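Only a portion of the chains appears, each positioned as in the full assembly.
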């Protein structure tokens, strides 16, 4: 099975820092050293690993994604959320991080974000932590 | 070793829904709960996890990728397929999904696609399924 995190996004496009929630999931899994797999089961939201020190970086990510995938193109999909689907494909729904000493082994400036592209909504993230030790 | 899926793409740019083939590979691996790793060994095709309910979403993905990586830029690579290489980098060649109860644990609207950017061609996908239970 996997651990499920829940979050509520606040606007159409939003980046929610879930680093602390992922840290808690790793603690709940009781894994010392291993790999933490993070999966977003939505098609208009994804996961971003990037700087969590300066929030303007996240605003810049959102700005560039809007420029790459503008709302004004002649999309065929009738629901009006094609840009959100495509942004999710570009950032990805499935990422992993290493676990060391019971903690996420992130780089100095890295954090983990849920990237909302069609909010505000309730969103879930699925987490599975595989232990090096468990692999015999 | 890994399980190999084979498919034939139908046009230059094409998205082939391989969800059922991945499901069959998981059944062949005999894994109940675990992680399914999906790898595309090609450099002008990739893998996309996104909506498989409305095929116009896939057409919109292809349209935006053509706009981001147009055929008309002054590419240096002589074979004329640089846009295909770059699109593959943007969507990614390596993705994973969770497995639960012997089935792919996908979100409600998610499917798995081979994303062809330089077809039509014969393409392969490699699959490895790691069981939670196998990890002791």
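For reference, chains read A and B in written order, and residue numbers begin at 1 within each chain.
Note that in this section contacts are C-beta pairs under 8 Å (C-beta built on N, C-alpha and C of every residue); 3 or more make two chains touch, one makes a residue touch a chain.
These figures come from a predicted structure and were not determined experimentally.
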Expanding from the 2 chains in view to the entire complex of this file gives a copy total of 3
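Everything below uses one rule, namely that only the chains that are shown with their structure count from here on.
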Chain A and chain B have mean C-alpha positions lying a whole-number Å distance apart equal to 20
The chain A residues in contact with chain B across the complex are 1-2, 37, 39-43, 68-69, 73-79, 82-83, 85-86, 88-90, 92-94, 96, 126, 128, 130-131, 134-136
Within their complex, chain B touches chain A through residues 33, 35, 48-51, 54, 56-57, 59-61, 63-64, 67-68, 90-92, 95-98, 100, 105-110, 130, 132, 135-136
